[in-house]
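Here the complex is missing one protein chain, while the rest keep their positions.
Here the chain labels run A, B and C in written order, and each chain numbers its own residues starting at 1.
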Amino acid sequence: MIRVAVIGYGYWGPNLVRNFVEATGTAVHSVCDRRPERLALVQARYPGVRVTTDPEEVFADTAVDAVAIATPVGTHFELALRALQAGKHVLVEKPLAHSAEAAARLVDEAASRNLVLAVDHTFIYSAPVRKMRELVSTGELGELFYYDSVRINLGLFQHDVNVLWDLAVHDLTIMDYVLPQRPVAISATGARHVPNQTDNIAYLTLFFPDNLLGHVHVSWLSPVKLRQTLLGGSRKMVLYNDMDISAPIKVYDSGVTVSTDEEKLHRMLVGYRTGDMLAPRVEAVEALKVEIEHFADCIEHNRRPLADGEAGLRTVTLLEAATESLAARGRPVEIAVPAGV
Amino acid sequence: MIRVAVIGYGYWGPNLVRNFVEATGTAVHSVCDRRPERLALVQARYPGVRVTTDPEEVFADTAVDAVAIATPVGTHFELALRALQAGKHVLVEKPLAHSAEAAARLVDEAASRNLVLAVDHTFIYSAPVRKMRELVSTGELGELFYYDSVRINLGLFQHDVNVLWDLAVHDLTIMDYVLPQRPVAISATGARHVPNQTDNIAYLTLFFPDNLLGHVHVSWLSPVKLRQTLLGGSRKMVLYNDMDISAPIKVYDSGVTVSTDEEKLHRMLVGYRTGDMLAPRVEAVEALKVEIEHFADCIEHNRRPLADGEAGLRTVTLLEAATESLAARGRPVEIAVPAGV
Amino acid sequence: MIRVAVIGYGYWGPNLVRNFVEATGTAVHSVCDRRPERLALVQARYPGVRVTTDPEEVFADTAVDAVAIATPVGTHFELALRALQAGKHVLVEKPLAHSAEAAARLVDEAASRNLVLAVDHTFIYSAPVRKMRELVSTGELGELFYYDSVRINLGLFQHDVNVLWDLAVHDLTIMDYVLPQRPVAISATGARHVPNQTDNIAYLTLFFPDNLLGHVHVSWLSPVKLRQTLLGGSRKMVLYNDMDISAPIKVYDSGVTVSTDEEKLHRMLVGYRTGDMLAPRVEAVEALKVEIEHFADCIEHNRRPLADGEAGLRTVTLLEAATESLAARGRPVEIAVPAGV
Partner (left out) sequence: MIRVAVIGYGYWGPNLVRNFVEATGTAVHSVCDRRPERLALVQARYPGVRVTTDPEEVFADTAVDAVAIATPVGTHFELALRALQAGKHVLVEKPLAHSAEAAARLVDEAASRNLVLAVDHTFIYSAPVRKMRELVSTGELGELFYYDSVRINLGLFQHDVNVLWDLAVHDLTIMDYVLPQRPVAISATGARHVPNQTDNIAYLTLFFPDNLLGHVHVSWLSPVKLRQTLLGGSRKMVLYNDMDISAPIKVYDSGVTVSTDEEKLHRMLVGYRTGDMLAPRVEAVEALKVEIEHFADCIEHNRRPLADGEAGLRTVTLLEAATESLAARGRPVEIAVPAGV
């Protein structure tokens, strides 16, 4: 039984606690939050769980095997580092840290201590995303052409991070998991519409080897909520609509056909074909439940999580590059090789 | 009665001919196309219309008052110039010409001869786009924040132009008509997935003064057809879905609210409000019919068309800048002032 | 070359004329309409076609091989009878006649003269409906459970017929074509909301052998336009949405599973399974074009049309029974056996 302490009981923390409680193999030992009223809520819901406002108490407690961190991004690094140094396995809410340098430091710390460092890239544990990866890895889509994602809604403005770090981070983690290639450069544009606030709308282009093109549109200022990804290949194409409960994944047997007919040289050489569309059944499981069980399994068998520290580092590296490009109106920024570890 | 000659009877030409035939105030005098089989079709459908494979015949005919050009982009400039020089009023399919230099030359020629030079920016004559312009100009949307458009489908690859010149041109003309500001810089990215072909997917960011941000996503390689625009303002936001026949325009009474409450300083200062959504009735008229009648009216009363040569020049200028930025992976390109005439 | 006369150039007649003109194997000899202004339109569009206000001229003309009738329902019988008596093959717009007695008389007349009598049940020539029939006849759907159709919109009220004869007639013809069984009884309900008018909303239940249940909802008074049919079988189910251009047919691998597990006797014995959904590619052809060519083919090779006089008679028989039941608030009406010919 792995005993977990959860730090941060705001928006996401309660989901972590609930899943650690319900999972076989894990138990919630304690919950830490600076706000007493949040801890009172924990006590009402889970009388057996200890509560504290001081994370150091958690780190010092030898009964705690692992720490899950669900606090504002700016605090991830210090809390995760202290937890690792105290010998705890760590699960950090995305993004792993506020900078690539800090993320790399955490990766090193975990490696040197042989501890599990997992990042809460929840989406990669969801059934539709795993289906996309399967379609890519089996070659069913053919050569990959583009990955295009829209993730917009009317949302609360974050204080500490811009819309890239809040929303595009999801798409970067999904791409990291689904696509076999790593981006080599990035171009980002965006705008801020509220004084003294961060960018609330942003567009991201990711350049991959072999003409694969990635693009992400994120916004906190859309009157409609869209969660839609197109993944186009030479053989088939996928539409992943996270809002469509009944058919989140649609596979289109459509594409490009290049004619080599000499006689048609003066006419169109590239046409398209449209075929059947298949919406495969996708199991309705809670991604976080799968992730939690995977985290426990990694600790128990000393395995590397799907979303490990390196994945977290790669994502933060891209976010840094995107933020740099955004400030320069789309000027492309090369991605340093280490991010492609 | 304005007698019109239509040059080019391929995809779009038949629509022009039909509308010139049916409009009161215009008549089709002749149709010109290099392909005899296309002219045979004209003769079957319109026994009274003259046909020719030689555009010079059209220019020389004093019975022709105006010339409509619906040929490949590369031929627009020469045909339009010859028509103007022959003293004909001219309507050119979009884009006006293959380069800003050529477009400017046409503008000058028309001005010096006091002839009407119109560009076939069809969408600005459609009811939903006119509704958007009305919502902007009356101030109902408040301060403008962003214009975001998606125009993708599985489409035939064009030989002579990339996807920007084929599809994004529509959005550039709509923005030119709807928005009160002109873009000052542009960043574009894209990719080509078929050897020896032009870019078939592209993303365009347009930087306007006052933090207004424009973005266009175009593709010939999407398994689904989308024609969707979001126009966000400080007071209201609009969703224009050209595929939704019953409600192409939806106006959302939603937006951002900035709190100045001092006590909330440590908490969220920017939230959002959601309110009613109104889908105003939009008349179902054929945009091309409105445009044709407007063209005839401009000739008759010596007026300047809504989509005049300058609008055509501005659009071509943006397409040139976008193509330049696209080749440089999104490096921003400033828009020369003359385009903002 | 089969020379056709079209009687009635109102809403549907122009579509018939256009398709007879464009089909190989048929030519339009003449058009008849009581309204001179409609005939003027014909002359403008088709200078070579003769026009007349007197149908007897058409019947008397030995150059006419076949007559297509697109007039109000109340006139179908007399015009079709006169055409058959004059030795012409006949295509009648649906429904075949205003009563089963009249329809039967036409069937007999055509049979005794060995002439082709076709009814314009356009939908059965459309690609989605043919796909449904294929799914049924190959057994892919398994045992048939239900056919449920909704056909509603804000529509013009008809003078001479109620909403059943105007809209439900489509579903009755589709069922007649797709389903292997014939209804044995019918129950209908409805209402009229405008004084001195016919019923404008109606619901129809059709009882078939073997527990197959049919239902049709039609209305001229719906603010939204729906054209949606569910066809449920023991193995698979079909959703046919005629408004969904990209995926009009969706096949669901879903259904009922009956458990025979003795130990579960106290619990639920019937559950459901959900599986993949497939939207097969459906060719975009104009149904009327297919139908016209089929009509010409039947005349040429002395074949019986898919929608022959008997199909027309069966449909009218059901409409009569439905109208009778509707007046009696749903009291079931048995279907006379001859209708099931």
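Everything below uses one rule, namely that a contact is a pair of C-beta atoms (placed from the backbone, for glycine too) under 8 Å apart; a residue touches a chain by one contact, two chains touch by 3 or more.
Keep in mind that this is a model prediction, so the values were computed, not measured.
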item	value
Option touching the unshown chain, where C:15, C:75, C:222 or C:246 are the choices	C:222
Footprint left on subunit C by the chain that the document does not show	145-146, 148, 150, 154-157, 159, 185, 187, 189-195, 197, 201, 203, 205, 207, 211-213, 215, 217, 219-224, 230, 232, 234, 237, 239, 252, 254-256, 258, 268-272, 274, 277, 325, 328-332
Interface with the undisplayed chain - residues on subunit B	247, 253, 274-281
Missing-chain contacts mapped onto subunit A	47, 224-225, 246
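In the analysis below, only the chains that are shown with their structure count from here on.
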item	value
Furthest chain, CA centroid comparison against subunit C	A
Gap in Å, rounded to a whole number, between the CA centres of subunit C and subunit A	53
Euclidean distance of C-alpha centroids - subunit A vs subunit B, Å	38
Between subunit B and subunit C, centroid-to-centroid distance (C-alpha), Å	42
Per-residue overlap in subunit B, given as positions that touch at least 2 other chains	224
